[in-house]
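Sharing a structure here in structure tokens format.
A single protein chain has been removed from this complex, and every other one stays in its place.
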Amino acid sequence: MNKSKLSLGPLLFNWSNDKIRDFYFSVADEAPVDHVYLGEVVCAKRIAGKDYLPEVITRLEKAGKKIILSGMILVLDGRDMKTVQDMASMAGDYLVEANDMSAASLLRGQDHAIGPFINIYNEASLKYYEDGGASRISLAPELPASSLRALAKVATSELEVQIFGRMPLAISARCYHARAHKLHKDGCQYVCERDPDGLTVDTMDGQPFLAINGLQTLSYSYANLMAELPELSKMGINHFRLSPHDVDMVKVSRIYRDRLDGKINLEEANDILQAEMFALEFSNGYYHNMAGLKQVGT
Amino acid sequence: MFPNPEKPPANEKFSPLLLAGIITRSLPVAPLNRLLRHMARKIQNNHPAIMARLRPLTGRQFLICPTDLPHDIRLIIGEGHVDCMIEDEFMGPADVVIRGPFMSLMDMMDGRVDGDALFFSRRLSVEGDMEALLTLRNALDSEDIDLRAEILSSFGPLRRPATALLKIGQHLFQSLSRDMSSLSQAMTKPLADRCDGLEQENQGLRDSVVRLDRMLTKTQNRLQSLTRKKTI
Partner (left out) sequence: MTKLELVCPAGTPAALRVAVDAGADAVYMGFRDETNARNFPGLNFSVDELAEALDYAHAAGAKVLLAVNTYATAGHSEPWTRAVDNAARLKVDAIIMADIGLLEYARSSHPGLRLHLSVQASASNTVAINHYVKEFGIRRVVLPRVLTVPEIRAINSRIDIKTEVFAFGGMCPMAEGRCSLSSYITGKSPNMNGVCSPASHVTYIQQGQNLKTNLAGFTINKFGPNEQAGYPTLCKGRFTANDETGYLFEEPTSLNVTGILLELMEAGVSALKIEGRQRSKAYVREVVQNFRVAIDAAARGERMVIEMDNLSEGGQHTTGAYSRKWM
């Protein structure tokens, strides 16, 4: 598994400019990841006042990390589209990841990446994007092993799967963070800043099961495909995405790297990860063709 | 049918209230069961496409409980046929229980009223296997069944002398309103309310036990993982 590459997915949460900069500096200096996705994918409003990108890109590139720019998930004409167009215009300098059909359309014919928010459920769809120049395709967390295997069998692009972090489940025009604080989206006061890993949603019986992040809804549980890594490699999937969280991501990435390199066994790897993420729940149900929140094995 | 010269409207326009009356307590169950059986057979013969849609339900049992009548109806989906009978105390638990006012149930099965809307408004309550219920609802809705007509025509070839039924019908027609009101009073509302309260309290306690249990397991797991970590 040691030819496998680790990547750090786009930051989904609305951290402060300084926190983001410090985070990526530490990633540049210490995290054993090969690719780093950058860019705001959830809400264009969050981009205002953020100027970390040039500094962070320089630092990451200097550390030998490959940069991929991620486009927005839900794109409406106007402000959202402007960010997508700006990003697509950088396709010559960086690999750009489309997360909406608008970006995929603008990037078609050039080398680009397709993100997990573009629906690829079958071979014909995969081929459509590959034919359009996608060299790197990150698949949706919802796909079971049987689908991943079938896609990997025919893929000519590099396939990626998210192996760590809360899973993106939905996107909306409505801001649930604002709604939870009885605010309107237009006067949201950026309340999503307050929850660096998303705001936990419990059932009326107190069972936690979702997390909201502005316009986005995430799983409460954190995906952990540690046990599935060998099988994924065997399928021919060699890119593994870690979705950034407000935990020690340097340490988290080291655990996965050490496991991929065979320096620690599965049980050790999961024990260290669980100790690091003390109060959290893990899941791998989607991979095993079950409800996504289920945890199989371990 | 009801060849009653004194009440000609009953011939032309079958009143569902009449059926409501027929299913009342004072009646012997046997003729009712024959009626229900015959009606089920008629529907299954006249609407073969419905039977195709019901195939996934083979073996499923539905209990239909008109809340304003004393008898409940058991519907059993067999292989290529359906059985319909008055519920008795020796029958096992049903897969699905549907409760609602008799008229609402009739209107829903006839496709006159939207079942979901009845559910939203809480006039209808359902419990059990919801997939089975949806299959049944969708199957019945997939064809145009006039339940009232089917029931009415079911009376025709009954082997029992028509006079027996006629007698019953007349009696019911006369006493229907009285029966209905006494029946609804017989629902013994105060008692029901008290039971509701107790049941709610019970459920609340059950819920919190489950919750506490879950928290305990989680804490234990965390402690275990910590202990494991320390021993490494």
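The chains carry the letters A and B, assigned in the order they are written, with residues numbered from 1 in each.
The criterion applied here is as follows: a contact is a pair of C-beta atoms (placed from the backbone, for glycine too) under 8 Å apart; a residue touches a chain by one contact, two chains touch by 3 or more.
This structure is a prediction, so every number in the text was calculated from the model and none was measured.
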{"item": "Contact residue for the chain not shown (choose from A:D80, A:D197 or A:E228)", "value": "A:D80"}
{"item": "Residues in subunit A touching the chain absent from view", "value": "73-77, 80-81, 84, 100-102, 104-106, 108, 117, 119, 121-129, 140-143, 146-147, 149-151, 167, 169-176, 179-181, 184-186, 199-207, 209-210, 212, 217, 219, 285-286, 289-294"}
{"item": "Absent-chain interface as seen on subunit B, which is shown", "value": "49, 53-54, 56, 108, 111-117, 119-122, 125-127, 130-139, 141-144, 193, 195-197, 199-200, 203"}
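The rule is simple: only the chains that are shown with their structure count from here on.
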{"item": "Distance between the centres, which are taken as Cα means, of subunit B and subunit A, whole angstrom", "value": "49"}
